[in-house]
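The structure under discussion is supplied below as structure tokens; questions concerning it will follow.
Only a single protein chain was left out; the remaining protein chains are all shown in position.
And then subunit A:
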């Protein structure tokens, strides 16, 4: 059983950390929340839509980014943005405005016509995240967005996450970096398909008498 009677709420504008060991059932749960897979039983509402009947509406209202795949390597920066904007039905005029604004913010104006394949990993990740929220979704799902990148890039990526949450986007994020768990408003920890803990990092540390989230995680998942 990949997910065993999961029950939890994530609030608007919240950064929600979804932690668990490899094979704990995180990916299964995310696939259900994104409308890509149906639960065997149970009720789920995402962005106010029902997971069984309204999967298409859910897809319009969420963004998704994973470490493994997010952008097309053999398309340019601008072509990737065009593709995503097209899929989400954003008008050409609006897309051009937003694209210019975005590339300026990321300091990537000169890379507009470059292929994704040739960009540094840190740029790819920032761009992938920005593309995932280009259509102003209510919720964005981030599946290990920071794996393998250098410590500075990792933190700059979290600056983007904070900013998105501050703008009212709900952020649902998985990570293996326990220091990143501290950056979340609330954290859930899964083990063997069940949620073993769910609270703010401060309360979890208090409950497990731990000095950091790494210790909390080791106590629960070991």
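Quick note on the criterion: a residue touches a chain if its C-beta (ideal position, glycine included) is under 8 Å from a C-beta of that chain, and two chains touch if they have at least 3 such contacts; residues count from 1.
Basically, contacts and distances are computed from a predicted model.
Participant: Which listed name, "Oxidase", "Pyridine nucleotide-disulfide oxidoreductase", "ABC transporter ATP-binding protein" or "Quinoprotein relay system zinc metallohydrolase 1", is the one UniProt assigns to the chain that has been left out?
Facilitator: Result for the unshown chain: "ABC transporter ATP-binding protein".
Participant: For the full complex, which residue in A:112, A:176 or A:194 touches the chain that was left out?
Facilitator: In the full complex, the listed residue that touches the missing chain is A:176.
Participant: Residues of subunit A in contact with the chain that isn't shown?
Facilitator: Interface with the chain not displayed, on the subunit A side: 20-24, 67, 120-121, 144, 147-153, 155, 158-159, 162-163, 165-166, 176-179, 182-183, 201-202, 212-214, 217-218, 221-222.
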